[in-house]
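One protein chain is absent from this view; the other protein chains keep their places.
When the chains are written out, they are named A, B and C in that same order, and each has its own residue count from 1.
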Amino acid sequence: MKVGFIGLGNMGSPMAANLIKGGHEVVVYNRTPAKAQPLVSQGARYAGSLADACRGEVVFTMLSDDNALESVVFRDGGIAHTLARNAIHVSGSTISLALSDRLAQEHAERGQSFVAAPVFGRPEAAAAGKLFVVAAGDNVAVETCMPLFESVGQRTFRFGEKPSSANLVKISGNFLIASVLESLGEVLALVRKGGLDQQQFLDFLTSTLFTAPVYKTYGGLIIEKNFQHVGFAAPLGLKDTRLTLSAGEMFRVPLPLASLLRDRFLALLARGGESLDWSAIAQLAAEDSGQKGSPS
Amino acid sequence: MKVGFIGLGNMGSPMAANLIKGGHEVVVYNRTPAKAQPLVSQGARYAGSLADACRGEVVFTMLSDDNALESVVFRDGGIAHTLARNAIHVSGSTISLALSDRLAQEHAERGQSFVAAPVFGRPEAAAAGKLFVVAAGDNVAVETCMPLFESVGQRTFRFGEKPSSANLVKISGNFLIASVLESLGEVLALVRKGGLDQQQFLDFLTSTLFTAPVYKTYGGLIIEKNFQHVGFAAPLGLKDTRLTLSAGEMFRVPLPLASLLRDRFLALLARGGESLDWSAIAQLAAEDSGQKGSPS
Amino acid sequence: MKVGFIGLGNMGSPMAANLIKGGHEVVVYNRTPAKAQPLVSQGARYAGSLADACRGEVVFTMLSDDNALESVVFRDGGIAHTLARNAIHVSGSTISLALSDRLAQEHAERGQSFVAAPVFGRPEAAAAGKLFVVAAGDNVAVETCMPLFESVGQRTFRFGEKPSSANLVKISGNFLIASVLESLGEVLALVRKGGLDQQQFLDFLTSTLFTAPVYKTYGGLIIEKNFQHVGFAAPLGLKDTRLTLSAGEMFRVPLPLASLLRDRFLALLARGGESLDWSAIAQLAAEDSGQKGSPS
Partner (left out) sequence: MKVGFIGLGNMGSPMAANLIKGGHEVVVYNRTPAKAQPLVSQGARYAGSLADACRGEVVFTMLSDDNALESVVFRDGGIAHTLARNAIHVSGSTISLALSDRLAQEHAERGQSFVAAPVFGRPEAAAAGKLFVVAAGDNVAVETCMPLFESVGQRTFRFGEKPSSANLVKISGNFLIASVLESLGEVLALVRKGGLDQQQFLDFLTSTLFTAPVYKTYGGLIIEKNFQHVGFAAPLGLKDTRLTLSAGEMFRVPLPLASLLRDRFLALLARGGESLDWSAIAQLAAEDSGQKGSPS
């Protein structure tokens, strides 16, 4: 397939690389062109303009937030104005439900299709083609995109024809992961001040009731205070929590745990954690309990 | 081994039964003698008095809370006064760290040993001998008890020589489970009002990032509102959250998520949930969002 | 002075009436023209269009939220496009800091002045000319407007030359009032279930430490469950709390109490309180404690 790919960050780049490996004809575009270089050497063509990236059957966007995506879609020469009728815009970004709903409508008015296909997994999983893809949109359009999803992910989950449903699944999943970070942060602060060995406690947890990868992976990061290696940056954690709270407001669902997470992310950023991994919020419970030690 | 067993509730009874099956000589005692009947027919002897249950090498207590355990230990004719020197009191109950520390001291003053050995698992797991046992106390005493632990559980985790460390592990683990209940309650309320199928969403979660049994088991209970089948009663959830908060106060660790859980359990009890399973706190997020439907 | 007045809701109407009484030449405009009738009979002229309301030295807007104000300012024929150079736009609405900053910039680019002048007081205070006005903006422009502020309020507080400072004061003040609602809601639920007479307790409070009007006024409303008489509607309470949280996010200030309020307002709206006064959030603590009784 002929695919445009816009947004070559630490998730977008490995995803585009896997599309190339999957045999697709990929045209890449990025605000900072230098990031396209490695992909060009793997066989991608660099688009001279946004419009140039929109000439295929599908254009894939992987951008950091609502503003970035809105700009790329609606500005002069943007996706909405240049994508062919019947072509498909696949958004892998984590965006608000409101923007997803608006994109669905605006693309439909132009005879284009919109598919939301956010992904789960850290950059390592993206590089390994092991992402989980969550897709929603017009059935025919999603079917058309399945080969692309198979190139970037290990499995695709479909959530119906309303694109924003996939976005809701994505932000809900991230909320659950952040909840695990908070609960681990509190409990590890407690057992440490209570005299236990944190690693022994974590080993117990993850070999009994909490065998899920999130507990193992993040538990280890928290104990080692290994927050400098950024898989998912703290400001994105704040952004996603804000999206969860906005969804809660849209549907009238109070979310006190999400509110707690929001305040944690804000405190993390305010105290100097802008460049840390989002799991650093788990350090705040320890700090509030007077435990010293800046993240390694 | 000659073992006394005091406290034949929905956890104690199957545990005592497994001790009998394990070939131990078991003398059972319960405030309500009728509960001892099934065990007697399986080979236990019924103790005519508390003291009568304390004549073996080990006496095992499985009681509901601090008050119940304190009474059984310290009252006239209680364990502290009748257990032999060098005999061992094993407490499987979920109690406060303060009481555990006091029991360690009081038993030591009488030449007795105290081992804290709380367990993880619902009654079904207790019946199947599949509990996880968390043990702490004098090494020799814990070694002596290992055959008992192997009869009731699938695996024993040791946390050093200070008995209350095992209690800290227990309440910390329960806090983490309750955190999962809250996070699932919020997210399931959100996706439902957002138009998703809750079961499909849960299936996605538990086949990707949240493969741990707690997510599967409790997620299912919450979606079905199956809170009438009580594995662990709501008032015990409140009790354990109180113990977690007390530990936090003892060690000066603020625990905002535990505070949220406390208020959830209180609201559940205040609104009529005394006789429900503790997982019913997950229903409160749905109720706060205006979703009707009493638990089935 | 020649003043346009846009937005004749339950605050705007009495304010415009007081401007007329103050001897100013007032041209009123409202989306629903019928609301202008009483003011016309008091001496106002009805503007045939938005532009017609913008021909004086000052145009005053009193609208419900960011969207309403943005539309009135930026649409074709809106304030930005029709207000004379050197004329002043005074916004009395409670809006976001971001919009206030944008208005300051956009008006400045057109040679117009922007003054933010939100007010404190319920509709009764507006009718009595007893509002507190909080004003910020270019000093000369604020000076020019002082006679208007004196007509609508009992006292004007100035907060410098950056208009959004006045908006920050407004949302901060509303946050404090909502905090009082929450604290009273909790404590009145507690003393009632504890067997005290709520009114006697409130009388004690308001004659000792809590003599401020907010405690007396709102305490009485809460005890009587008198939430049907709407001075300030619940959805506006949610909006203002959202503005407070947004300001907190802009300045990186975690606000856990504001987060709690947000969840309370959402729960109130989700449970059917759309048309109640915002003080009805104080009823939620009672409901969570199992106290029955729908608001009168």
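The working rule: contacts are C-beta pairs under 8 Å (C-beta built on N, C-alpha and C of every residue); 3 or more make two chains touch, one makes a residue touch a chain.
These numbers were taken from a predicted model, which means no experiment stands behind them.
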Write down which of B:4, B:137, B:256 or B:290 is the residue touching the left-out chain. B:256
If the hidden chain were put back, which of C:189, C:222, C:238 or C:266 would touch it? C:189
Which listed residue, C:1, C:40, C:127 or C:177, touches the chain dropped from view? C:177
What residue numbers in subunit A mark contact with the hidden partner chain? 256, 263, 266-267, 270-272, 288-290
Contact residues on subunit B toward the hidden chain run 238, 242, 245, 248-249, 252-256, 259-260, 262-264, 266-267, 269-270
Under the stated touch rule, tell me which residues of subunit C contact the chain that is not displayed. 97, 120, 132, 134, 155, 157, 159, 162, 165, 168-169, 172-173, 175-177, 179-180, 182-184, 186-187, 189-191, 193-196, 200-201, 204-205, 208-215, 244, 247-248, 250-258, 260, 285, 288-290
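Criterion: only the chains that are shown with their structure count from here on.
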Do subunit A and subunit C, two copies of one chain sequence, contact each other through the same residue numbers, with over half in common, or through different ones? same
Identifier of the chain whose CA centre is least distant from the whole-structure CA centre: A
For subunit A paired with subunit C, centre-to-centre distance based on mean C-alpha positions, whole Å: 38
CA centroid of subunit B to CA centroid of subunit C, Å: 52
Taking each residue of subunit B in turn, which ones touch at least two of the other chains? 256, 288-290
